[in-house]
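Missing here: one protein chain of the complex. Every other protein chain is in place.
Here the chain labels run A and B in written order, and each chain numbers its own residues starting at 1.
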Amino acid sequence: MKKCDVVMIGGGHNGLVAACYLQRAGLDVLVLEKNDWVGGAATSRELTPGFLYSNCSYVCSLFRPEIMRDLELPKHGLQVIAYEGGAVFTRDGDYIASYRDHDSHRREFARYSKRDAEAYDRYARDVTRQCRFIQPLLMRTAPDPFSFKPRDISELLYLGKKFGEFSAHDMAQTLRFWTMSISDFLDEYFETDVIKAYLALSGIIGTALGAMSPGTAYVLLHHYMGEVDGSVGAWGYARGGMGAVTQALASSFQASGGTIRTGADVARVMTRSGRATGVVLADGEEVRGNLVVSNADVKRTFLKLVEEDALPETFVHRVKHFKMRGSSGKLNIALDSLPEFPALPKNSSCIRGDLHFTDSMERMERAYDDWKAGRYSADPFVDMVIPTTLDPTMAPPGKHFMSCFVQYCPPQIEGRDWTDADRDAFADTVVSQIADYSPGFRDRILHMEVRTPHEIETEVGLTEGNIFQGELTFDQLLFNRPVPGYAQYRSPVPGLYLCGSSTHPGGGVMGAPGRNAAAEILRDLKLKPAEMSPAHDVI
Amino acid sequence: MTSSDPARTSASTSPASFEAPNFDAIVIGGGHNGLTAATLLAQNGRKVIVLEAAESTGGAMRGFEFHPGYCSAGLAHIVNRLDPDVAKLLKLDSKGRRAETLPTVALSPDGKHAVLRGGYGETIDGISQAEMKAFAAMRKKLVFQAGILKRFLKRRPPEIGKVGMSDLSTFAGAGFSLITKGREEGRDFLRMLLMNVADVADEYLSDDRLKGLVAFDATLGIHLGPRSPTSLLGLYYRLTGETDGATGAQHVPQGGMATLAPAFENAAAAAGVTIRTGVHVTRIVADRGAATGVILSTGEQLNASAIVSAIHPQATFLSLCDTAELGTGFVRSISNVRSKGNVAKLDLALERPPTFTGVSSADHRGRLVIARSIAHVEDAFNPAKYGEFSTDPVLEITLPSLANPDLAPSGGATLSALAEFAPYDLKGGWESGKPAFEAIILETLERYAPGLSKSVVASNLMTPADMETQYNLPGGHWHHGELQADQLLINRPVNAAAGYATPLSGLYLASAGSHPGGGISGLPGLLAARHILSERP
Partner (left out) sequence: MMLEMNTRRALQGHIATPRFETPFHPRIAAISETSDWYTWAGYKAPHSVFDEELEYFAIRSTAALFDISPMVKYRIAGPDAERYLNRLTVRNVAKLSTGRVHYTAWCDDHGHVLDDGTLFRLSADTFRLCCQERHLPWLLDSAIGFDVGIEEETMQIAGLALQGPTSFAVLSNAGFDCIERLKPFQLADFPHEDGSVTISRTGFTGDLGYELFVPAEAALSLWDRLWTAGQLHGIRAIGYAALNRARIEAGFIVANADFMTAETALRADRARMPDEIGLEWLVDTEKPNFNGRKAILEARRNQTLKHVLVGLEIEGNIPADGAIIYHRKKHEAGLVSAAIWSPLAKRNIAIASLTRPYGTRLTEDLWVEIYALRELQYQKMMKRARIVPRPFIKLDRRAAAPPGLF
């Protein structure tokens, strides 16, 4: 087989983003995907006739609009539909909703506390200030504070200048914000438990931390810093499920001349004289390339695909101790009809948003305690959406697809592997929780896919099923992600690069790691990208 | 203000000073930080008075008799971070006070304990060679990193926007020591700084006793579990402490902890400080942004150009100040300071000295820790999040009467145990919770020291709620505010009062609630006084 310029290991969204940019810059890129479909954790699959499931990721906000534009994704079929609000059901039969309309939102919160309803504005203002600070950093390579190269120094100065734009008071606040737990942070604004539990949920989604763990205020930010068409913090559905994102990427990639091979499981990265020269597939086939880029996570890449003796000892040590702890499960459910939630008023818009059942901080934190002990949560936190309320393409008319993201769910049960019985019991915990608020829910279920971190690892290849390709804690962010000294997409092996969510700025269907990695690769090759927009202005 | 003031009849060291009620500095609170600040100010020619509400000085070091013939040495039962500059200032070690470094015994249920000797386990008995090597590597790394942080602990936190030359030199010094150690050390520092102690311990160690111990030390007195991010900071904090030049070492002064409070007081008195005890300050007098004096419960008013509050910041601003003199935003942030204690202290009066199985008689003088593993500490922490106490608590135990036989009648003994986690806001209240928690602690002790419970003559369990009343510590938190990343440095206690000066000119903070934090270090008092001297030369 002919030698290509770049071999991309894995066809997840970041791999495809990087592949698109590299192909468009004139390189010949080959994407190798072990599954029979591309998409990684952003897929839509028809597991039961007529229904498309967003199997892993299920909502869209973080995906950078700059990338959508550069890679002409709308032309290749990507459409993101903003959705409105959502609600938490309370155990006393009420609910609390969030609405896009500012006054409705305030009046809704005021049902619980007038003070909290008004405090929300200051809270939203403060969080937005932090988002505005961090957004421009997403599309930049993190500087290495210990390299002393001119580019790193100038990037550090840029960071310093950005930070310097804060008032002294805001700087002190920012330092606090970055190290606080979402629970403590919310305590400074709100008095009502259910309101705190509602707002805290973005602080725990996908993370192996509890709402009371320091650092979760940042995790909240990580979920807030997205946008839908300039509306910061808004979330939306990709029309056709999350697979639409990667389908558009794959289509864009192929339109620019790139090649995708599915069913091509990479077993090893080949090296010669310490340089990556290609990969060997599981069936022994060798695929040569001038460069190898891995969309796989840092552990999978360096502990499974690369010979350990090709790597420095400290590097291996740090990779081994990189934290990838699966903490989330997922139920994808095909429904015969739209479930009813008697607590909600008729025609409530909440059904088109995200729905939850965790109405107190204690319940949320106790769910985490279960995970710490190696169990799935007995009373889990569920983030439930029904995309078919806004997207007619995912289920037959009148029928619905429901995605239930479940926190917490461990990669192993008390140290042993999951059994089918465990999985059924896990699913039942979630279904029972929903059924408590939605009579007849069980009868509407036509088909259900249950995914624990184990399935996520086996199918998508994410180590331990960690959806962010690595925890979003301070020791694994910015210049520490994934490993200090190797946070600029390069690796100790010349010619081998990383482009997945294990790299800065981290997880979520954002595309920024892939785009930034492509920028570094092109810099090394002294090539200019065809089109690579800088981060949109935050003004 | 009159001579018939009843407060004057209480104990005081310098009655002559009463004729002149005006001072250069009034120090509120005669704890070790207040006395340290007072001493330094007085040594620099200021006329200083210390006002202490209790009948004697010492604050959290103040002992009390909890059963006829049996005394507790107070909240602190060990010294591990007394700052050498403070010791020098107070001439604390001039009288041959140098005491032996005490071991830490990481107790194991099977009686095979690990005993850490020297400065935080320079040598360890009872562990494998490989584990010793691993521990030494971890210790070296953490001590180095703590050394960098220590540069910032020994000086006033930098003021954002007004970073001065000396601040820059601290940063440069820290940067330089990182660079000279090599790039990888620097990288590890920035990587590890905000990690949790459990992951670090797991990265190096395999012995559960040692892992449990470091997990315990990192979270002692802090509302975090070992698996909470940033919990390594607690261990760094421990390792910024030194005793007789040995990092991480600990001791009990000769004659016991009870000798400490008088030593601080004597130093202050020697410097010419007026000390009045049994006087309650009820108000800090302020007008339009300036504090000018204090009013006592007797109605007496004392004036001074500097008011130094060495009590909890929340007590200072929310109880002693008229909030009208403060900004709403400031009051809001002071109210938001998290300061809910997590530790209960149990003092036991015993018929005879207890014997912990497997612990040599000499090592009974040391610090005994019950923290079997990281999971044990983590599980002990979990209930505290919900206002429940640990059903399987972790403990730090000393036997104070071994160092100071006066604490117990002849033949008897006292035991002091810090028990975690005991949340300030116990669901259902401490009244009913106390006996239950005490029984659990006693059961735990009994497992390691069989027969101990039969020799108990009396006991005194002090919960955070009790500490609040007994030591005027809002929330019963001995650090006067959580020692967590968001309440450190420029945010301790809050940004607007982080440099000892406060929004009220003339009012200064000097308690553990200020940078760098709690423990018997004297640093907040020392740094506050230095700042006052620089602001008011």
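Criterion: a residue touches a chain if its C-beta (ideal position, glycine included) is under 8 Å from a C-beta of that chain, and two chains touch if they have at least 3 such contacts.
All figures in this text were calculated on a predicted structure; none of them were measured in a lab.
Here one chain is not drawn; of A:21, A:83, A:112 or A:253, the residue touching it is A:112.
Checked against the hidden chain, the listed residues A:46, A:191 or A:531 yield one contact partner: A:191.
Panel shows subunit B; residues 286-289, 318, 322-332, 335, 496, 503 of it touch the chain omitted from the view. Listed by residue number, the positions of subunit A touching the unshown chain are 92-94, 97, 99, 101-104, 106-108, 110-115, 118-119, 121-122, 125, 128-129, 132, 165-167, 169-170, 189, 191-194, 345, 348.
Just so it is clear, only the chains that are shown with their structure count from here on.
Against subunit A, in their complex, subunit B makes its touches with residues 159-161, 178-179, 183-184, 186-188, 190-195, 199, 203, 224, 227-230, 336, 338, 378, 382, 385-386, 484-487, 490-491, 495-496, 498. Of all residues in subunit A, those touching subunit B in their complex are 145-146, 168-169, 171-173, 175-177, 179-180, 184, 187-188, 209, 212-215, 314, 318, 321, 323, 362, 365-366, 369, 372, 473-475, 479-480, 484-485.
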